[in-house]
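In this view, the complex is presented without one of its protein chains, the others remaining in place.
Each chain gets a letter, A, B, C and D, in the order it is written, and its residues are counted from 1.
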Amino acid sequence: MKIGVFICYCGENIGRTVDCAAVAKATAMLPGVAHSEDYKYMCSDPGQNLIKQAILDKKLDAIVVGSCSPHMHEKTFRKAAAAAGVNPYMVEIVNLREHCSWIHDDIPSATKKAIDLMRIAIEKVKRNDPLTPIRVPVTKRALVIGGGISGIQAALDVANAGYEVVLVEKEPSIGGHMSQLSETFPTLDCSQCILTPRMVEVYQHPKIKLYAYSEVSNVEGFIGNFSVTIRRKARGVRDEVCTGCGLCVQKCPIKKAQNSFEEGMAIRPAMYVPFPQAVPNIPVIDREVCTYYKNGKCQMCKKVCGRDAIDFEQQDTFVTEAIGAIIVATGYKLYTIDKKPENSLIKGYGEYGYGMYKDVVNGLQFERIASASGPTNGEILRPSDKSEPKKIVFIQCVGSRDEAKGFTYCSKICCMYTAKHAMLYKHKVHDGEAYVFYMDIRSGGKMYEEFVRRAIEEDGVKYIRGRVSKIYEDDGKLVVKGEDTIAGMPVTINADMVVLATAMIAQSEAPQLAQMLGVPYDTYGFLQEVHPKLRPVETSTGGIFLAGACHSPRDIPECVAMASAAAAKTMVLFGSDMLEREPVVAKVHADTCAGCFYCQKVCAYSAIERKEIRNRQGELIKTIAYVNEGLCQGCGTCNATCPSKSVELIGFNDEQIFNEILALDEVF
Amino acid sequence: MNFINDDIFMAEEKFEPKITCFVCNWCTYTGADLAGTSRLKQQTNARLIRVPCTGRIDPVFIIKAFESGADGVLVSGCHPADCHYNTGNYHARRRWIFFRELLKQVGIPESRLHFSWVSASEGKKWVDVVNGVIDTVRKEGPFEDYHKVNTEFAFPEPEEAVCS
Amino acid sequence: MQAMKQFITTDEKLRQLVHALSKNAWNIISAGKEGTNFIYINDGKDLVINADSKPTKLSAKEFFFPKTEPLFFYKKNHDGVDLLDPKDVLRKTVLFGVKPCDAAAVPVMGKVFNWDYKDEFFNRRVEQTVIIGMACSYSDVYCFCTSTGLSPESSKGSDVFLKPAQNSSYIAEAVTPKGEAFVVEFSSFFDAANENDVKLLLNSPKGPEKKFDANQVKQWLDGHFEDPLWNEVGETCLGCAQCAFTCPTCHCFDIVDESCGYNCGRRVKNWDGCQFGLFTKHASGHNPRGHQPERYRQRISHKFKYYQDKFGEILCTGCGRCTRGCPVGIDIAEIAQEINKRNSVLV
Amino acid sequence: MQELIQAAQAALTSKEAAFIIGYALTPDGKKTRPFIARTPDEAAKLVFNHTCAHNLAVYLTRIAKPKEGKMGIVAKGCDTRAIVALIQENKITRDQVYIIGVNCSGVTADVTLPFGADNLPSKCIMCQVQVPPVSDVLVGTAAPYDKPKDAVTERMQLLEAMNEHERFAFWASEFEKCIKCYACRQTCPMCYCEQCIVDKTVPRWIESSASLRGNFSWNMIRAFHLAGRCIGCGECERACPMDIPLMLLNRKMGMVAMQQFNYRHGVNPEEPTLVGSYNMQDNNEFFK
Partner (left out) sequence: MENIYKPELVEILDVIDETPDIITFKLKFKDPEYHKEFNFLAGQFAEYSVFGEGECTFCIASSPTRPDFLECSFKAAGKVTNAMRRLQTGDTMGLRGPYGNYFPVEEMKGKSVVFIAGGIGLAPVRCVIWNVLDLRDQFKDVTIVYGARSVADLVYKRELEEWKQMPSVKTVVTVDPGGETPDWNGEIGFVPSIVEKVAPNAENTVAVICGPPIMIKYTMPVLEKLGFKEENVITTLENRMKCGVGKCGRCNVGNVYVCKDGPVFTYKQLKELPEEY
């Protein structure tokens, strides 16, 4: 092997403390080095030409450049080498600037260190393999999981760019939480009014394939090449013939099912459409309550349906879709506080009487109460006796920012929606009194602070800084006992109704979904981005992006922005036909692998698969590990874990590192 | 190697520890880059070997480093929960929990093997860690115990051997 | 009457001899105090001369054929490679109290190290070493020297051979010219023995019972390369090769390169064993002896047939070490016995 | 004894097991050694007594898995830990083995000496599983026996009391003896790699020569590869012809597993292995 060594002075930057000429001279003596020279600016055009010329003149197979950090110019020198016909992976960069000249003063010892560092790299490059980047084709179809506003936005953006989108929503209709909201801060426009047209657009978009009432049941493959299996839950209604006339819903005799869209504050039939604007507008049978499923009787819906769309025997079906990128937009849920959540350290807020007193409601319930299409047609009436509450108390931070009983994080939107709620209340109940217990007001955002101030100053909402310790019922009133920390005295309010701004928390199935996708999640179950600042919508698994509240509590504008960002990332991926990746991936030596699968256990990317080795007769000889190059990210954890050293990381393999260490076996 | 100033080798009389460092590419190596860009001065005894992730660092690397004459070894990577590869450092940490105890059991003192988490932004911390390790090992002196293990492998002095 | 020259010495004198030797820069080796292994000593009081002692764990072969021996050193430089012979550190050496089963192994192994090409590493060590053998009165269920043509009093391989006599004295025979020269050089510790002295000799130790007839074993082996026996005896072998490593006659080795530092290193000869699966594995993956029973067959055949065919010696001295140490109790003498039995059925 | 033979014969006759790995007497009748019975007749040779110290689980990964039937094995309580550990590590599945559990009353450390309190291996002194916790059929009786102080524990304490240099010197003198025969590895039920790291030539991390340097790295890495995996059967130490106290290393690793992770390998086949899993709360104190 013929190695070329190039030492850069980096102007004065290296040359000042490292005797570059001496380094070049010393390395020239090392076995394998066929050429060695120093130059003022290696990365400059003349410097690069020098390298190219030396490669051609001396027929070099590999080069080592002593310059700045590889994070700076590795690409530059690889390109230069490639231009002269040397494989770009036969290039090693030695960090003589950041790791030597800039941090030392003493020329002799810095020079000596520089030689050592060069020797390490020379020994490594001798064992480098000429590699080619891994190229994989890209399937230009996106999967969006979750049809809330985030999912809708992402799907529309990708579809409008001309790529096919598969949208999977677990509920019978898309829309998510936004469809439940009354009016939205800070402009107080009607949530349904702005959302419905987008839902319809999704439904009618030729590039969007909508699977509502469906769930992702399996994900295989890797960036650009996922294979996704979707479970389509049986509605009991054949969607291909149903016209959405709603006759069955009207005639269904079982009327008393809990209406979850109305957050339990209304009832609905066993055959139902979650809400009038639902997309798709196809009813679903609630098998839990339908008498036919319980005791085989009724079939009223079947009788009335003019299209014979009712199919009681309908089973879940599975479809598999080829997908190139996945956008996760599964949103959030609200913290239920009446009882201690299962398997949780969280204590809950039993003392607030939620679940015990009908007139203690959560934010979403209040949204429904305030909504013109809600159970009270937009009149503010308390749930217990449908009377107008004259005194209403809002409590913020129920579960948020509370290490003892809830979560340490801030749910971010409660300050805003509480102000909105109080304002809506005041607009509708002019003589009512609204109190808000808060810890502090977080209203960062365009027009947000103004919004809160409006609630206080124009609408006369009374803000009390402090915590509520207890709520109990006394003589038809809710006695709210709390502390005004500014006044420094206890307060007691005899309220008619209490609204709790409970924390936004992760969907309960989020961890399972994350595991299926191979995406990390935080301790709360929110999905994790790769880099909080620079790569906020990407996950550590290539080709999987995040949008909306599944990542952390967010309001609608943020969700939409994030969804568009995820869509943009998807489109970047779809912009090329082939994906190119660094060929730093692990590889298993089949003959020595013992099949202990410790490598599989430590791989964070599920890149290690099991492969059966069979003889000519087809008999199983052994099962060994096998690396899926598409998934492997090249961390090398498997390599270090494997007891028999049967899996090795190409580019940082055992032989390379062994010889790097050995290169130091000389007096420093 | 007499092409550079002989003084360098003369100065060798005073004990200067050899420190081999295994650092991950994303956090510590970059942290060390930052130390460089910030011109934070360090002693010259450390030699870095860059690997993608602390998860890649096998205990045999450390043994080989001692065999190759290191007086001290430093292993450094991303802070827990910051691993570029999600969990590589967790697996590595578990490995070291055992390996440290094993080394202690065979009489390799803790002062010879150091661990740190240094993020890409902790240039200053890197300098403190490196200097700290170098100072500790310098105080301990040469790793005579292990060097003795290596003596059998010493390349014979020309005069001792019958040259062919 | 005696062809060999006989001398008399005493425990005390031997200890003084150690002192004298050490002053003259000899290496002195004797079984350690616990008797488990041979060690280097410098002081007469560390000398263990004990006819009753159990054989050491490792045989004496390590002093002629060390477990690891550098063959040469190399240093790569920019223009090529320099080779250096290993440092010549051999000193005159004396091995005290070697049992007949250990001593006899030296000339046996000498055959393979000297046919055609001569392994001077081995020869040099043998040349430099005076083996003071000693009659053995130890015997346990594992010993079977009498079945391999030796006896507790066989002086094969020894340069000087000691037999215990009364009053802590020993009758020493100079078996080889080297031995004789040694006795002459250190004559102050050896007096010529007269007939009366010889009468002081203790009764000859009985030695283990003869367990098998090695010739018959060979006869059977000649015709039974394929035989169910091999599976029976080899199936439970774990292939640990401790049998080969502790054996005084097993001489297989591996050659590997090892680094001594940056771009320099040494090539060494290391003990190896035919019970290892990798021993014969080709680079292509093919393995002529791919299974443990086949490897076990090689072990027995090599010892009792191949070596005899080639060099006229059995490659076993009956020390019993392999069996004593085998973690799964595989017993070479028992297998030879079994073969004997099968052979007599045949005849 | 009859019970064992019957159980074995029944398993072979019913084809429940294709063979039984068990113990048989040596011809002198004084000791036992591993024996593989393939027919009911051969099974009549099976025995179990105080000399059955071997951990036969090692054969489960050395012998080709039969196509019909399971691998039958005679296992003491301590041996079943190895079997469970092998299940945990994907080497075998529970339905590939037919376990004839034997209630055990202790085995000898030195087979040539009579059984008794002064001839007990460490594993018997520390034993808590005289009755095998898993088995398909259980035979024999577990009689109580006197348990003296454990020598390994005592040596551990001695070692702990030493300073670093003394400890290093202690191990240097022990490892010096190692002849690289790999008996420790071959007898270990958990050492099942087809190619051991010492046999790997590219690169040769651990020198195969029996020089102190290679011996140090070999013995350290062997112990490390078994950290959190060693089931404490002591076979390695028993097999070592040079009497190197390998259990002082293995025991230490076991203690770390116990103290820091409250984990014992080979107890619960469902439990994730220590190596290969992690906990965010793992000890972080030694990191600067």
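Going forward, a residue touches a chain if its C-beta (ideal position, glycine included) is under 8 Å from a C-beta of that chain, and two chains touch if they have at least 3 such contacts.
What you are looking at is a predicted structure, and each value in this text was computed from that prediction instead of being measured.
The residue from C:T176, C:Q242 or C:S259 that touches the chain not shown here is C:S259. Of C:K33, C:R91 or C:K118, it is C:K118 that touches the chain left out of the display. Looking at C:A193, C:C274, C:I300 or C:I332, the residue that reaches the missing chain in the full complex is C:C274. Listed here are the chain D residues that touch the chain not shown: 201-202. Contact between chain C and the absent chain runs through residues 71-72, 74, 76, 80-81, 83, 85, 88, 112-113, 115-121, 124, 225, 251-257, 259, 263, 265, 267, 269, 272, 274, 279-284, 286, 288-289, 294, 298, 301-302, 305-306, 309-310. Taking the whole complex into account, chain A touches the unshown chain at residues 1-2, 61, 126.
Just so we're on the same page, only the chains that are shown with their structure count from here on.
For this pair, chain A with chain C, the centres built from the Cα atoms lie 70 Å apart. In chain C, the positions touching at least two other chains are 258-259, 261.
Within chain B, contacts with two or more other chains are made by residues 64, 67-69, 87, 91, 95, 153. Listing the residues of chain B that touch chain C in their complex gives 68-69, 153-156, 158, 160-164. The touching residues of chain D, counted against chain A in their complex, run 67, 89-91, 192-197, 200, 202-203, 205, 225, 272-273, 275-277.
Within the complex, the chain A residues that touch chain C are 28-31, 33, 119, 591, 662-666.
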